[in-house]
Each structure stands twice: as C-alpha cells, then as structure tokens.
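Only one protein chain is missing from this complex, and each of the others stays in its spot.
Going by the order they are written in, the chains are A, B and C; count residues from 1 in each one.
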Amino acid sequence: MRHLYRCPLRWSDMDAYGHVNNVVFLRYLEEARVDMLFHPDQDHAFARGTVVARHEIDYKRQLVHRHAPVDVEVWVTEVRAASFTLAYEVKDTGSGEEPDLVYARASTVMVPFDFALQRPRRLTEGERYFLQKYQDDEAAG
Amino acid sequence: MRHLYRCPLRWSDMDAYGHVNNVVFLRYLEEARVDMLFHPDQDHAFARGTVVARHEIDYKRQLVHRHAPVDVEVWVTEVRAASFTLAYEVKDTGSGEEPDLVYARASTVMVPFDFALQRPRRLTEGERYFLQKYQDDEAAG
Amino acid sequence: MRHLYRCPLRWSDMDAYGHVNNVVFLRYLEEARVDMLFHPDQDHAFARGTVVARHEIDYKRQLVHRHAPVDVEVWVTEVRAASFTLAYEVKDTGSGEEPDLVYARASTVMVPFDFALQRPRRLTEGERYFLQKYQDDEAAG
Partner (left out) sequence: MRHLYRCPLRWSDMDAYGHVNNVVFLRYLEEARVDMLFHPDQDHAFARGTVVARHEIDYKRQLVHRHAPVDVEVWVTEVRAASFTLAYEVKDTGSGEEPDLVYARASTVMVPFDFALQRPRRLTEGERYFLQKYQDDEAAG
C-alpha cells in the first residue's frame, strides 16, 4: 500500500527563478510524512517522535506554482530495529493512457527518537506493524 | 581549496522540537553555494544560472539556535561537461586539539542551466577553471 | 461579498514555542490574497502585479498545527485610484450557535505595480469592477 498526500502549494514556495525552490520539495516530503505517520485518525504509536537521519532527492522536472495540489506518494522500503526508510514520488498522477509527470523522487531514513531522554529508541511493535502495511521494496528511482 | 561560509542562524530555523529543522540545513547549503558561486567579488561565469539535480544529506547531530554562525565548508568533488558535484560539511570547526563538531554532511549535483532557453547547458571554460580551484576528491562522508 | 480561503497549515509553520509563528500568519494572508486576486478562474486584470504597501495585524489567540485548514475570510474596505485595502479574519468559522474562533484580524494596503516599468500604476476599470464585488466597509476589527 502507498500513502497518497495531495500537497497544497504556496505562492511563496517559488524562488527568484519563478519555480518551486529545490529546498521546498523537502517541505513537501515532510508534510507527506506528517500526514502518513501522525494523522490523528491513525491508531498507532508515532507519538514519541522521530528524527531524520538522511535524505536523498533527485529533481526530474521544474514545478511552477498553481492552485491545484501536487501528489506526494509515500511508502516504506525498509524496516529495521531502530530505523526505517521511506520512498517518495512527487508528481502529477496520470490517468488512463497519460503517464505520471514526475517532479522528484526521494528517500528518507528515519530514526525513532525519545525526545525526553534525547536518544534514539527502537521501533515499537505497533509502529512496526503500521509501517509494514506500507512496505513496498521498490525504491523511488 | 575549500570555501568557508560562516552561516548565520535565524531563530525561526527551529521547529516545534526546538532544534534546527532538517529542511533548513538545505537552506544553509544553498546560502553557502550562493556565497561561493555567485559572490560579486568573484570574476567568473555563473551568471547564467544553475539548477539542483540531486541532494544527499546525512544528519549527524542536533543543532540548536545560538547567536554564533555555523561553518559550512564547500568544495568540488567532480566536474563533468554539463554538471558538477559539491560536497559540504556543516560544523563548528575545532581548534587545536578540539575536533570538529559535525552537524551534517551533504553533496549536491548541480546542472548549469540556460533560463532564457529553458534547457541545460555545458559548463563554460571560465566556470570549469573556477570549479577546479575548489576541487578535492574527498567526498563528505 | 467576502472571499473564503480554506488555508492548509504546514507542520513547519510552528516555531520552537509549538504554535504557528506570528510571521506565518502573514503567509496565510498572502495565500488568501493570491487565491482571491489571481485565481485562474477569475476573468479579471490583476495580471500585471501588485505590491504590498502596508500591513496591520492583531493576534487574538494561539493556533496550533492540525490537519484541518483554517478559514481566511478576505474582503475589500477601500478602493482608491492607485491603491486598495483588504481586510481579513483568520478563524475557525462557527456554526449554528457556536461563535467564530478568531485567531487574527488584519488589513493590507495594496498598490498596483507595473513590474516592467518598475513603478506604481492606477487600477484598471476591470480591477476596480472586480474589487467592488468584494467591498464591505466593515474593517476587521
């Protein structure tokens, strides 16, 4: 299963070149992640927080501000004892014979983190179960 | 030769966790790049612009807002016909026997881009010459 | 008539105090303005741009990130030859006997601007006609 987040753009996401700035794509990934992992309708255990350990992102096409949101598809490519990896595609999803229009592909290594103790922690059973629902070994690539 | 950019922090760089947000580190890389490639004192040819093709970043340590700037060291790890790669360390540089305190290591693939024609272009001789001064094959990492 | 923009929040809109940062409210006003004045479904004349001449904003209540958007109501309080004034309420609109929950009230003086000539310009007939539809003399107060 993949999580789909329909990410609203802001006019201010554009830089002086008149396109969405490369750094802002990482904000879109963050929003998609927050929507997937911390949505109040989810009955799971990411209440104690996580930190980002690594990002990789490839830019494929320029994106210009428009009123329609852009799709961010998120899924899980690896689950380990004390980390997990997410993959993403930022795109306009095609329909029928139209192919997807991909703006960026990315991945993030996340580390569960105990902010009270200020140290990494292991994934709980509930978190592991939650992540496995989104597991798909295909890297964004 | 490596370029050193002393990057000022902003209080708003912190997120609700009370540390500099992971996305903001990419802003610091951008500022270091702009300072290196586009500084008006440089007599070189990055006047026609570049776009970011890829980022990789590893987070090593949390950074909390303080009044002192953080060092961003930038150098060139590869120069090709129509792209080049930068490496970075975001750190508090040690002195004497004190080691560096590294917050993040990163790399960026840049593509020279002709915004008027909206397409990639080759590096000019002047750009190539400029980049070679900063070449150092050691990847950040 | 008032324009209603349902403004999506981002997790990163929160600062180290764990609430939406005061500066980010101005981003919400900007988004509401862009949605009202520059929406592609509008057949009017704000194609040549405007600049902000003045903002006033009063903060009434803290706002914390949640998945639901916040309402931004926008209307026009004054139309002059070469400027106009917008008023806004940022709020959770009440229903039935529940009153509105107001987070901020604000106003902005906008100046039509010719970016090619780099100077202020007068409102066109079409712009004036468009703005009058949203006119309501009640200041956000």
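Here is the rule we go by: a contact is a pair of C-beta atoms (placed from the backbone, for glycine too) under 8 Å apart; a residue touches a chain by one contact, two chains touch by 3 or more.
This one's a predicted model, so the numbers in the text were calculated from it and none came from an experiment.
Enquirer: For the chain that was dropped from the view, give me its touching partners among the shown chains.
Expert: A, B, C
Enquirer: May I ask which residue of A:S12, A:Q62 or A:T124 touches the chain that does not appear here?
Expert: In the full complex, the listed residue that touches the missing chain is A:S12.
Enquirer: Out of B:D35, B:D58 or B:E78, point to the residue that touches the absent chain in the complete complex.
Expert: In the complete complex, the chain left out is touched by residue B:D35.
Enquirer: So which bits of subunit A touch the chain we can't see?
Expert: Its contact residues with the unshown chain are 11-12, 14-16, 18, 21, 23, 65.
Enquirer: Which subunit B residues would touch the chain omitted from the figure, given the whole complex?
Expert: 8, 10-12, 27, 30-31, 34-35, 39-40, 66-67
Enquirer: Considering the entire assembly, which residues of subunit C contact the chain that has been omitted?
Expert: On the subunit C side, contact with the omitted chain comes from 17, 22-23, 26-27, 30, 49, 51-59, 62, 115.
Assume only the chains that are shown with their structure count from here on.
Enquirer: Suppose you list every residue number at the subunit A-subunit C interface; are over half of them used by both chains (same) or under half (different)?
Expert: same
Enquirer: Please compute the C-alpha centroid of subunit A, do the same for subunit B, then give the distance between them in whole Å.
Expert: 24
Enquirer: Based only on mean CA positions, could you tell me how far subunit A sits from subunit C in angstrom?
Expert: 30
Enquirer: At which residue positions does subunit B touch at least two other chains?
Expert: Those would be 23.
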